[in-house]
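Right, chain A next:
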Amino acid sequence: MMIETLLAVTFAGALVTFLAPNRIAGKLAFAISLVPVALSVWLFTAFDGSGNALVDGGTLAFESRTTWIELGAYEISWYVGLDGISLPLVVLTTILSTLAILSSWTPIDTRQSQFYGLILFIEANLIGVFAALDFFVWFIFWEAVLIPMYLLIGVWGGPRRKYAAIKFFVYTNVASLLMFGAFMTLVFSLDVSSFALTEITQAMLAGGPEGFAGVAGSTVSSLVFIAMFIGFAVKVPVVPFHTWLPDAHVEAPTPASVLLAGVLLKMGTYALLRFNFTMFPEQVEMYAIPIAAIAVISVIYGAMLALAQTDLKRIVAYSSVSSMGYVILGLIAFTHFGVGGATFQMVSHGLISGLMFMAVGVIYNATHTRMVTDMSGMADKMPIAVGILIAGAFGYMGLPLMSGFAAEYFIFFGTFGSEVLTYAPLFTGLAMFGIVIVAGYLLFAMQRTLFGPFRLETDYEIGRAPFHDVAPMFVLLGLIIALGVAPELIFDMILDAVDPILEQGGGA
Partner candidate 1 sequence: MMAVSYLLRPTVPETSKRATYESGEVPTGGTRIRFNIQYYMVAMLFLVFDIETVLLFPWAVTYADALGAEEYGLASTLGPMLLFVAILVVGLAWAWRNGAVQWAKSPQQVESEVDRP
Partner candidate 2 sequence: MTVAVTSYVLLAIALFCIGLFGVLTRRNALMFLMSVELMLNAANVNLIAFSSYHGNLTGQVFALFTMALAAAEVAVGLGIILVLYRNFRDVDVTVPSAMRW
Partner candidate 3 sequence: MVNALIPAEWLALAPTLVLALTAMVLFVFDSISPRSTNRPALAGIAAIGAIVSLAIAVWFAVAGTGSENADAGYDLWFVVGESQAGAGAINLFGGQMVVDQMALFFMIVVAVVTAMVAIASYDYMAGHTYQAEYYSLLLLAATGMSTMAAANSLVTIFLALELASLPSYALVSILKTNRGSVEAGLKYFLIGAFSSAIFVFGISLVYGVTGHLQLEAIADVVTGEAEPGSGHDVSEMGGLLGLGLLMLIGGFAYKTSSVPFHFWAPEAYEGAPAPISAFLSSASKAAGFVILFRVFTTAFPLEATAEIIGLEWTHAFIILAIATMTVGNFAAATQENVKRMLAYSSVGHAGYALIGLAGLTVDGGELVLGAAMMHLLVYGFMNTGAFLFVALAEYWGVGRTFEDYNGLATRAPVACAALAVFMFSLAGIPPFGGFWSKYFLFTGSLEAASANPAMLIVAATLVINSALSLYYYSRLVKAVWIDDPVSGVDRDFGGSPTGLYAAIVFAAVMTLVLLPGFGPVADLAIDAASAVVVS
Partner candidate 4 sequence: MTAAGLTPIQSDSGALLPERLGDLTGLNNLGFGGELIATLLAAALVGTLMLTMTAVAGPWAKRKITAAFTDRIAVNRIGPFGLLIIVADAVRLLSKELIVPENADRPAYDLAPIVIAASALLGFAVIPMGSGIHLADPEVGLAYVFAVAGIASVGLVMAGYASANKYSMLGGLRAVAQNVAYEIPLVVTGMSVVIFAGTLQMSEIVAAQAETLVSLGGLDIPMWYAFVNPFAFVLFLVANVAEVGRNPFDTPEAPTELVAGYQTEYSSVYFVLIYLGEFIHIFLGGAIIATIFLGGPAGPVLPGIVWFTIKIWGVFLFTQWLRSALPRVRIDQLIEIGWKGMLVLAFANLVFTAIIVGLLETDLALAMVIFP
């Protein structure tokens, strides 16, 4: 019942905050959000699961299952539980949400109660997404994330917020619809009696679909695999489907960007891992090259786009596209370290991109501009914020002792020796080249922005950021370094959950 408690507390907190007066909403939300953090940390320490949630043979932590609806021959159940993949993401979600709330005290000055209510609402749904083990439970939480994010961008965003919000909403919804239709086709062509992901996975691994409406089973599998991949790829996003992301990030208020980059993108890769890469080992092998190609293109193209930007937020946004490319690459490698590293990268990138967006936000709060060309010499005015920004940038670049280094190292290491992926060394090499570009654009931006003489003309004094803006960044930085120094904190857990997938997939 721990997961239910966690969800209930968060949902109730969202409701309370929504109805609270604006004046106290921020502090109230912060106080409330500490409860899920505490609960999730407790979950983390009390975790006793082993193996993968979907593949047979492991034990689930905090499992809970009750019948929800009987739908003809199918059963829909409330089915939640955590394994080594989802638990770190749950913890990431709660912590990032709390920090996001803290970091919005300064920038959010209208309709606070609604804002914080929506943040908590997103948090609750994100937890649900990672904890759900029944397709419908998962899908409902998955979709429920969109609405508050749509409103967060649309109401509190920048000048082009309407365009960005609608673009975000349309892209992700169309993708969801595609994915939903594909998955339904899969389920109806399988011999299963419930929508539990475990059962579907086992049915898939036991032989796959029998065919649907005259189409052969293997073709159904392939089509469903492709449709679902596209559906999730929009969310990740990978290159051809990425155009919503920079708009959304640029227009979103800082805390929303933090959550968007930190957790929402992970929903896509998490779902890829859970669905595509767990249920369709044959198709993974079949489509390894195109997927790897997409991943590498994402890495390089994202990085090059970032290089061309002058808006700090845009830079960070495109760099996220690039980073998510690594995750895909790690996944498609389908090796112990590849998939494990990809999962680790999800957490790591969540922390680092959160940190980056917060730092950019703090600077923006002070200068009211994000243009690299406008700024210089910020290090003099805001030494702490700038210091952290630089630290975050190094994290992105994969500086040793930071989590980014560990993640990228695992991914490259895993990919290099991939058996599933032909030409693996080539793809790895290309992806590594991406790191160079990342380093290039980040250092360029840092140099332009932070150092040199201070030139920005403002009619007010730019002072140091308040404590509640800086504190969350320190927390994040601490976590990043902790994971960089001791990745086994979560990596063991992840590997434990990842291995069964690989064993099922032809022993790769």
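Keep in mind that, in the parts below, contacts are C-beta pairs under 8 Å (C-beta built on N, C-alpha and C of every residue); 3 or more make two chains touch, one makes a residue touch a chain; residues count from 1.
Selection rule: all candidates are chains of the complex that A comes from, given by their letters.
Model, not experiment: these values are computed from the prediction.
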item	value
Complex member touching chain A, one of 1, 2, 3 or 4	3
Complex contact set, residues of chain A against candidate 3	18-19, 67-72, 78, 110-111, 113-114, 125, 139-144, 146-147, 150-151, 154-155, 161-162, 165-166, 169, 173-174, 177, 181, 184, 188, 213
